[in-house]
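Mind looking over this structure? Questions follow.
Removed: one protein chain of the complex. Kept in place: all other protein chains.
Chains here go by letter, A, B and C, matching the order in which they are written, and residues are numbered from 1 within each.
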Amino acid sequence: MISRHDPQLKSFASDNYAGVHPEILRAIADANGGHQIAYGDDVYTEALREVFQRHFGERAQAWPVFNGTAANVVSLRAMTAHWEAVICPESAHIHTDEGGAPEVVGGIKLLTVPTPDGKLTPELIDRQAWGFGDVHRPQPRVVSISNTTELGTLYTPEEIAAVCAHAHDRGLLVHLDGSRLTNAAAALDVPMRALTTDAGVDVLSFGGTKIGLLYGEAVVVLNPEAATGVDYLRKTFMQLSSKMRFVSAQFEALLSGDLWLRNARQANAMGQRLAAAVRDIPGVELPRPVEANAVFAVLPREVTERLQKRFRFYTWNEATGEVRWMCAFDTTEADVDAFAAAIREEMR
Amino acid sequence: MISRHDPQLKSFASDNYAGVHPEILRAIADANGGHQIAYGDDVYTEALREVFQRHFGERAQAWPVFNGTAANVVSLRAMTAHWEAVICPESAHIHTDEGGAPEVVGGIKLLTVPTPDGKLTPELIDRQAWGFGDVHRPQPRVVSISNTTELGTLYTPEEIAAVCAHAHDRGLLVHLDGSRLTNAAAALDVPMRALTTDAGVDVLSFGGTKIGLLYGEAVVVLNPEAATGVDYLRKTFMQLSSKMRFVSAQFEALLSGDLWLRNARQANAMGQRLAAAVRDIPGVELPRPVEANAVFAVLPREVTERLQKRFRFYTWNEATGEVRWMCAFDTTEADVDAFAAAIREEMR
Amino acid sequence: MISRHDPQLKSFASDNYAGVHPEILRAIADANGGHQIAYGDDVYTEALREVFQRHFGERAQAWPVFNGTAANVVSLRAMTAHWEAVICPESAHIHTDEGGAPEVVGGIKLLTVPTPDGKLTPELIDRQAWGFGDVHRPQPRVVSISNTTELGTLYTPEEIAAVCAHAHDRGLLVHLDGSRLTNAAAALDVPMRALTTDAGVDVLSFGGTKIGLLYGEAVVVLNPEAATGVDYLRKTFMQLSSKMRFVSAQFEALLSGDLWLRNARQANAMGQRLAAAVRDIPGVELPRPVEANAVFAVLPREVTERLQKRFRFYTWNEATGEVRWMCAFDTTEADVDAFAAAIREEMR
Partner (left out) sequence: MISRHDPQLKSFASDNYAGVHPEILRAIADANGGHQIAYGDDVYTEALREVFQRHFGERAQAWPVFNGTAANVVSLRAMTAHWEAVICPESAHIHTDEGGAPEVVGGIKLLTVPTPDGKLTPELIDRQAWGFGDVHRPQPRVVSISNTTELGTLYTPEEIAAVCAHAHDRGLLVHLDGSRLTNAAAALDVPMRALTTDAGVDVLSFGGTKIGLLYGEAVVVLNPEAATGVDYLRKTFMQLSSKMRFVSAQFEALLSGDLWLRNARQANAMGQRLAAAVRDIPGVELPRPVEANAVFAVLPREVTERLQKRFRFYTWNEATGEVRWMCAFDTTEADVDAFAAAIREEMR
């Protein structure tokens, strides 16, 4: 088979439009050949434990799954009883973009809170953290936040610590959807554990696909008392990979050195470069802070339409004309500059 | 990263202990680089439609998913209303080995039938195909069979046609779990459509992982009137791969030429070679026909224990001492001969 | 057994604190004795069809269930495929007070909209009626409204018609939670079909318990094309009463004459009487229109506390000090006057 596509073509649509980082592909090839025990009893998965512990502390345990929706649903299900519910921002990916998986497949009720910037605070949590012991009300049990958020914003370690302290105070556990945790840590220049384990997060969905893996996310239990049955749930929720050695090998390649950081820094830097390059174009407005690899912009609808014929990206909000430009680990300075030039051109 | 394992070491435990066929790895590499639309709107997935149609007829449409459990659950859910149930053999993988996913995640009731050889017949179907219109009884709607079966046996095209004719007569649809359909077709020396579309099967779970893919199975709807909402169900059931181009590229590499057939023939031939090599060893009994790549044997428990220290394989039935030896696409004549020699040695 | 309670004591907590209307009890007694086919094939249930058709039109079909949560969940499940979602007000009973049953038991995603008064409008519906065909977004399929609403407000026939027209235009169906539909019709002095069938409602949860039944609600399908499998869903969702003759006999007693209307008028009139009696008390504020049998009031917290020692009622909003006073079919003028006097007294 020859390649069916132009491997030079980049987009600004999503970081999962990117392919696989060459070091990840090499890790898959290295793990190939011969037979390994299926379903996670292989030597690569065994080695993974220590890799995750190095990043998230000695109590951390990781269970690779196929995708982010699954990491979230398995995490939340492992943290809740049948009658317990999850508090999350109205903009949370679990609420808006997972095809209803938490409710339909997981049987989990979400209690949403509108936020200005995709971030929960103790005050916002309290909008839903009530009714404990009332059988009529789905019982709040987990607070779920994302870092970076769907709106490209960041929680600092202090903000997460405040969320966790408040949640724990209320008898709630904290789940963090970290499909872009690497980007957050790189942007803040802190180790990932500062944003998770050290801040009090109980369970983490760790994202690999958007930062260069072929496929693979992980349920990472940071507080073993906060989750039960992940082993079984992963299987029952159809997330147990038979040839798991290859998922684990990818994670090892990503996390044992600094590949995760290099990739995240590149994506973030390209976001900053893009923001800097367009901020002064008359008529282009950047309504949100650019904190990691996402740039939100408002520009005239006809410009968006012309631009989308040249570069792929998504309209975020049909009503306001806001668009989202996403940079990936493989976005280059040349990609950004070409895109920025096109924007400038179309805005004339 | 260097390889953590001995790539020469083979087992007879399962065909998913094997790794990835080199042509598949190459297809992944060829599909890499640049950006492609995520979630299935890429050129590789587009090309896949025609590939599946060539094998399964013009009405066939395939939806790649991550694993076999998911292919089965999404298939069955797309074929049933909330109150409808699935008739399957007691030995069916969906019943015994999927962690309860059909019931727990899919909300689907299974109605099981004991079989001598893992195969349903019209008579056996009728053991559960009754009670239509009675609200107290979960309403039978689908007959689910596997080819090859969990017991290594095969349905011929005629047998499947008989199952389908009878099922359709009763107002039932037919699902085929084809996690080893390639092995079945190769063993019978018929095209895959003879065992599926042409025999009347409505929906197929097509297996890629066991025959050389890194990961990837597919829900293949053969009769468009038999399934609804697969697009949505795949997402909701957490099976929508973001970088789907790589799953599709693997399937294309497997199915556009004869890789599937070469791999299946190799696995089957090794099964026959192994059976031939051990059949005359005094004390070794082969209680089931060896029809594809699985060999079932009964041997003394202490022999099994000693053998398992040298080669990995599973005890199938603790009570009877029956074991299962599985050959994979990468099992070689030398692997088989070494294993057969070891069996002969330990039986002395 | 002697009575364990004071049958004179009334409350203003909820209309389901009331007991059973004597005519309903008599109907149960009349249906007693001898044997009748269980599970709904009895002569009382047979007779019920015509009774509901008289109120809701010739296409109406009713399925009695045990309680209101079940009427809602069975209705919504019968109207949706697995991947389809329900748009409802943030204050909807299905969202706030059913223990998560729609999601946990029904597997149904709710898409909520904040409203000023518990009522949806075409504009508010459009806040969630988008994303059709996008597999990432739970697909909107049903608009669910309540009449009277959780906030005691009413939709007029015209308002419901506007909701239905808009919903149908968008390809959505309409469900009406009519646990207090009788109160709404009585308050507006219109037949119940003006608020349902004639306005375009597709499926109705009809409430009996709050208006004088011992137990019993009904799923009423007004548009047969809008719901499938209610027969089966009722059983599977654990709502098939074995001795159904008694549920049906109650509904017949309620609906074949004017008992429903007498009861609803009484409850509503008592709501108006209470509002009139307290409206001029200095320091008592009625922040919402009193349209049926619910009166919402804001009064000093310490007054609420003293009053609750004398009469049972609920604080509706801890933050604002708003309370809810509910009148039932058996609330008398004397009950209201005594309560109003107590309020006046405590406010001094």
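A few comments on the model shown:
Heads up, the rule we're going with is that a contact is a pair of C-beta atoms (placed from the backbone, for glycine too) under 8 Å apart; a residue touches a chain by one contact, two chains touch by 3 or more.
Since the structure is predicted, the reported quantities are computational estimates derived from the model, not experimental observations.
Among C:62, C:105 or C:298, only C:105 touches the chain that is left out of the view. Of the candidate positions C:91, C:153, C:239 or C:304, contact with the unshown chain belongs to C:239. Interface residues of chain C with the unshown chain, by the touch rule above, are 1-11, 13-14, 16-20, 25-39, 42-44, 47, 66-70, 73, 98-101, 104-105, 209-210, 214-215, 232, 235-243, 245-246, 249, 252-253, 256, 312, 328. Even with one chain removed from view, chain A keeps its contact list with that chain: residues 39, 77, 81-83, 107, 135-136, 138-139, 228-229, 231-236, 240. The missing chain lies against chain B, touching residues 82-83, 85, 96-100, 103-105, 107-110, 112, 114, 130, 135-138, 318.
Going forward, only the chains that are shown with their structure count from here on.
In the Cα superposition of chain A onto chain C, the rotation angle, rounded to steps of 5, is 180 degrees. The distance from the centre of chain B to the centre of chain C, each centre being the mean of the chain's C-alpha atoms, comes to 50 Å. Centroids of chain A and chain C (each the mean of its C-alpha atoms) stand 42 Å apart. Between the Cα centres of chain A and chain B there is a gap of 33 Å. Multi-chain contact residues of chain A (touching two or more other chains) are listed as 98-100, 104-105.
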